[in-house]
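One protein chain is absent from this view; the other protein chains keep their places.
Moving on, here comes subunit A:
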(Lines give C-alpha, C1' and ligand atoms only; values in the text may rest on other atoms or scores of the structure.)
Protein backbone atom coordinates (compact mmCIF):
# COMPACT_ATOMS: atom_id res chain seq x y z
CA UNK A 1 0.00 0.00 0.00
CA UNK A 2 2.73 2.41 1.04
CA UNK A 3 4.42 2.18 -2.31
CA UNK A 4 1.38 3.55 -4.12
CA UNK A 5 0.82 6.52 -1.80
CA UNK A 6 2.98 8.85 -3.94
CA UNK A 7 1.07 7.82 -7.08
CA UNK A 8 -2.25 8.62 -5.43
CA UNK A 9 -0.77 11.91 -4.21
CA UNK A 10 0.43 12.82 -7.71
CA UNK A 11 -2.95 12.12 -9.31
CA UNK A 12 -4.71 14.15 -6.62
CA UNK A 13 -2.26 17.01 -7.18
CA UNK A 14 -3.04 16.87 -10.89
CA UNK A 15 -6.70 17.56 -10.10
CA UNK A 16 -5.86 20.60 -7.99
CA UNK A 17 -7.98 19.68 -5.00
CA UNK A 18 -7.69 21.44 -1.67
CA UNK A 19 -5.45 19.74 0.87
CA UNK A 20 -8.48 18.59 2.90
CA UNK A 21 -10.33 17.26 -0.16
CA UNK A 22 -7.11 15.54 -1.24
CA UNK A 23 -6.89 13.84 2.15
CA UNK A 24 -10.46 12.63 1.71
CA UNK A 25 -9.76 11.24 -1.76
CA UNK A 26 -6.61 9.49 -0.56
CA UNK A 27 -8.41 7.95 2.39
CA UNK A 28 -11.34 6.90 0.20
CA UNK A 29 -9.02 5.16 -2.27
CA UNK A 30 -7.47 3.07 0.52
CA UNK A 31 -10.83 2.28 2.09
CA UNK A 32 -12.09 1.22 -1.34
CA UNK A 33 -9.01 -0.91 -1.84
CA UNK A 34 -9.66 -2.67 1.45
CA UNK A 35 -13.24 -3.34 0.30
CA UNK A 36 -11.95 -4.81 -2.96
CA UNK A 37 -8.93 -6.75 -1.75
CA UNK A 38 -10.89 -9.94 -2.21
CA UNK A 39 -11.64 -9.24 -5.89
CA UNK A 40 -8.13 -8.12 -6.78
CA UNK A 41 -6.40 -11.45 -7.22
CA UNK A 42 -3.86 -10.29 -9.77
CA UNK A 43 -1.21 -8.04 -8.15
CA UNK A 44 -0.31 -6.63 -11.57
CA UNK A 45 -3.79 -5.14 -11.81
CA UNK A 46 -3.31 -3.09 -8.65
CA UNK A 47 -1.58 0.03 -10.10
CA UNK A 48 -4.25 0.36 -12.79
CA UNK A 49 -7.02 -0.09 -10.26
CA UNK A 50 -5.50 2.53 -7.95
CA UNK A 51 -4.99 4.98 -10.80
CA UNK A 52 -8.55 4.63 -12.08
CA UNK A 53 -10.11 4.76 -8.63
CA UNK A 54 -8.12 7.84 -7.61
CA UNK A 55 -8.96 9.66 -10.80
CA UNK A 56 -12.66 8.78 -10.60
CA UNK A 57 -12.88 9.87 -6.97
CA UNK A 58 -11.16 13.17 -7.78
CA UNK A 59 -13.61 13.85 -10.59
CA UNK A 60 -16.54 12.84 -8.43
CA UNK A 61 -15.45 15.11 -5.59
CA UNK A 62 -14.93 18.03 -7.97
CA UNK A 63 -18.42 17.43 -9.32
CA UNK A 64 -19.87 17.20 -5.83
CA UNK A 65 -18.17 20.48 -4.96
CA UNK A 66 -19.61 22.01 -8.12
CA UNK A 67 -16.33 22.77 -9.85
CA UNK A 68 -16.32 20.72 -13.03
CA UNK A 69 -18.75 18.40 -14.65
CA UNK A 70 -17.99 14.78 -15.34
CA UNK A 71 -16.78 14.17 -18.86
CA UNK A 72 -19.66 14.22 -21.30
CA UNK A 73 -18.92 11.98 -24.30
CA UNK A 74 -21.24 14.15 -26.43
CA UNK A 75 -19.06 17.17 -25.83
CA UNK A 76 -15.46 16.32 -26.65
CA UNK A 77 -14.52 19.90 -27.47
CA UNK A 78 -14.21 23.02 -25.39
CA UNK A 79 -12.78 23.41 -21.93
CA UNK A 80 -13.60 19.92 -20.68
CA UNK A 81 -11.53 18.34 -23.42
CA UNK A 82 -8.55 20.55 -22.61
CA UNK A 83 -8.79 19.80 -18.88
CA UNK A 84 -8.96 16.12 -19.70
CA UNK A 85 -5.82 16.29 -21.86
CA UNK A 86 -3.87 17.98 -19.10
CA UNK A 87 -5.00 15.32 -16.66
CA UNK A 88 -3.93 12.64 -19.14
CA UNK A 89 -0.40 14.04 -19.43
CA UNK A 90 -0.13 14.41 -15.66
CA UNK A 91 -1.31 10.85 -15.27
CA UNK A 92 1.41 9.54 -17.60
CA UNK A 93 4.08 11.48 -15.76
CA UNK A 94 2.76 10.25 -12.41
CA UNK A 95 2.86 6.67 -13.65
CA UNK A 96 6.38 7.12 -14.98
CA UNK A 97 7.53 8.25 -11.56
CA UNK A 98 5.80 5.25 -10.01
CA UNK A 99 7.69 2.94 -12.39
CA UNK A 100 10.96 4.73 -11.54
CA UNK A 101 10.38 4.12 -7.82
CA UNK A 102 9.62 0.48 -8.53
CA UNK A 103 12.77 0.14 -10.62
CA UNK A 104 14.76 1.68 -7.80
CA UNK A 105 13.21 -0.73 -5.30
CA UNK A 106 14.25 -3.65 -7.52
CA UNK A 107 17.97 -2.74 -7.37
CA UNK A 108 20.32 -4.44 -4.91
CA UNK A 109 20.41 -2.55 -1.62
CA UNK A 110 23.93 -1.09 -2.03
CA UNK A 111 23.25 0.29 -5.51
CA UNK A 112 19.92 1.76 -4.49
CA UNK A 113 21.53 3.35 -1.43
CA UNK A 114 24.24 4.92 -3.58
CA UNK A 115 21.72 6.38 -6.04
CA UNK A 116 19.58 7.72 -3.19
CA UNK A 117 22.61 9.37 -1.65
CA UNK A 118 23.53 10.92 -5.00
CA UNK A 119 19.95 12.24 -5.22
CA UNK A 120 19.93 13.56 -1.67
CA UNK A 121 18.67 17.08 -1.18
CA UNK A 122 20.71 18.94 0.03
CA UNK A 123 23.43 17.17 -1.97
CA UNK A 124 25.99 14.99 -0.23
CA UNK A 125 29.61 15.55 -1.35
CA UNK A 126 31.62 12.85 -3.14
CA UNK A 127 34.11 12.69 -0.22
CA UNK A 128 31.30 11.87 2.18
CA UNK A 129 29.86 9.28 -0.24
CA UNK A 130 33.32 7.78 -0.70
CA UNK A 131 33.70 7.52 3.08
CA UNK A 132 30.26 5.96 3.64
CA UNK A 133 30.53 3.40 0.84
CA UNK A 134 34.23 2.71 1.21
CA UNK A 135 34.90 3.36 -2.48
CA UNK A 136 37.37 5.84 -3.97
CA UNK A 137 35.96 9.17 -5.15
CA UNK A 138 37.04 8.26 -8.68
CA UNK A 139 34.84 5.15 -8.66
CA UNK A 140 31.61 6.94 -7.77
CA UNK A 141 30.94 8.09 -11.34
CA UNK A 142 31.46 4.65 -12.92
CA UNK A 143 29.49 2.99 -10.09
CA UNK A 144 26.61 5.39 -10.72
CA UNK A 145 26.74 4.55 -14.44
CA UNK A 146 26.59 0.81 -13.67
CA UNK A 147 23.70 1.32 -11.23
CA UNK A 148 21.74 3.27 -13.86
CA UNK A 149 22.50 0.61 -16.46
CA UNK A 150 21.09 -1.99 -14.10
CA UNK A 151 18.09 0.26 -13.45
CA UNK A 152 17.40 0.44 -17.18
CA UNK A 153 17.26 -3.34 -17.34
CA UNK A 154 14.60 -3.69 -14.60
CA UNK A 155 11.14 -4.78 -15.79
CA UNK A 156 9.66 -1.54 -14.40
CA UNK A 157 11.92 0.65 -16.54
CA UNK A 158 11.33 -1.47 -19.60
CA UNK A 159 7.63 -0.83 -19.07
CA UNK A 160 8.35 2.86 -18.68
CA UNK A 161 9.81 2.88 -22.18
CA UNK A 162 6.68 1.12 -23.42
CA UNK A 163 4.19 3.55 -21.84
CA UNK A 164 6.02 6.70 -22.94
CA UNK A 165 6.36 6.68 -26.73
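Keep this in mind: a contact is a pair of C-beta atoms (placed from the backbone, for glycine too) under 8 Å apart; a residue touches a chain by one contact, two chains touch by 3 or more; residues count from 1.
Everything that follows uses one rule, which is that contacts and distances are computed from a predicted model.
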Chain not present in the shown complex, as UniProt names it (candidates "YeeE/YedE family protein", "Carboxypeptidase regulatory-like domain-containing protein", "Predicted Zn-dependent peptidase" or "Iron-sulfur cluster-binding protein"): "Carboxypeptidase regulatory-like domain-containing protein"
Among A:91, A:129 or A:151, the residue in touch with the chain that has been omitted: A:151
Hidden partner chain, residues of subunit A it touches: 1-2, 5-6, 8-10, 20-21, 23-28, 30-35, 37, 57, 60-70, 72, 96-98, 100-101, 104, 115-116, 118-119, 121, 144-145, 148, 151-152, 161, 164-165
